[in-house]
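With one protein chain withheld, the remaining protein chains of the complex are depicted in position.
After this line comes chain A, so read on.
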């Protein structure tokens, strides 16, 4: 499982910030050619991003590029400049419907053929940013085998809804759940929107805890200072890990006794509980927090 807890935007037109990309511990960096870059700097940002990606050969994180929307005159130039510098994938804004993703898929395939790359090399994370996008998210989630995650963009979404975004985010609840369902049904990771107030760490923590409970697997962010809190929230706690290990131990004993269900500290342990525990352990293993061999057999029992 590839961890994508933190997806950091770095403006493509800021060389000082680009050069610090190797330093920060985000799982994914998304060089932004879209909203952070003013129109008169689109071409400069493209070149800077390309040059940075070319020189950044010793990569310690996944590199995505947020191109301009496919409905703008910039997107094709973005792809032409950026793809030869081999980013891991494209963050596609305004993915309002599956056709937009399919169109990008085709463009990526063309470039892969030209560059002599394996088809499917470039991944896509589409960004759901409008009411239409939310309603179409189920179809969008299965629109291309290149997808690794669905992302939610609340700033554009609230604009399309003609509402304000609040710190507590009640207005986002429905959209978030819908996107999580669409992603989970398609077997994708799912990335929450940015939290814009870079000085309110407690509210960031609260929001991250909320979206983790909803099922999101990661969060976009705009300032490196936010990385640590997001990682902290997504890191399973020692208590969760301990409990998951107890569950595994209990179900093993149950199976030895010839049953699929057993009581642990007064609570029933059966297959769904084991699946959840296995998920905690998988995450803990991916974080390097525990050394545990988690096979299908351990999770589901011997056939």
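By our rule, a residue touches a chain if its C-beta (ideal position, glycine included) is under 8 Å from a C-beta of that chain, and two chains touch if they have at least 3 such contacts; residues count from 1.
Convention: contacts and distances are computed from a predicted model.
Peer 1: Name the chain not shown, per its UniProt record: "ABC transporter permease subunit", "Citrate lyase alpha chain", "4Fe-4S ferredoxin" or "FAD-binding PCMH-type domain-containing protein"?
Peer 2: Matching the unshown chain against "ABC transporter permease subunit", "Citrate lyase alpha chain", "4Fe-4S ferredoxin" or "FAD-binding PCMH-type domain-containing protein" yields "Citrate lyase alpha chain".
Peer 1: Which listed residue (A:20, A:132 or A:177) would be found touching the missing chain in the intact complex?
Peer 2: Checking the options A:20, A:132 or A:177, the one contacting the hidden chain is A:20.
Peer 1: From the listed residues A:2, A:54 or A:225, report the one that touches the chain absent from this view.
Peer 2: Answering carefully, the residue with contact to the hidden chain is A:225.
Peer 1: Could I get the residues of chain A that touch the absent chain, sorted low to high?
Peer 2: 19-20, 22-24, 199, 223-225
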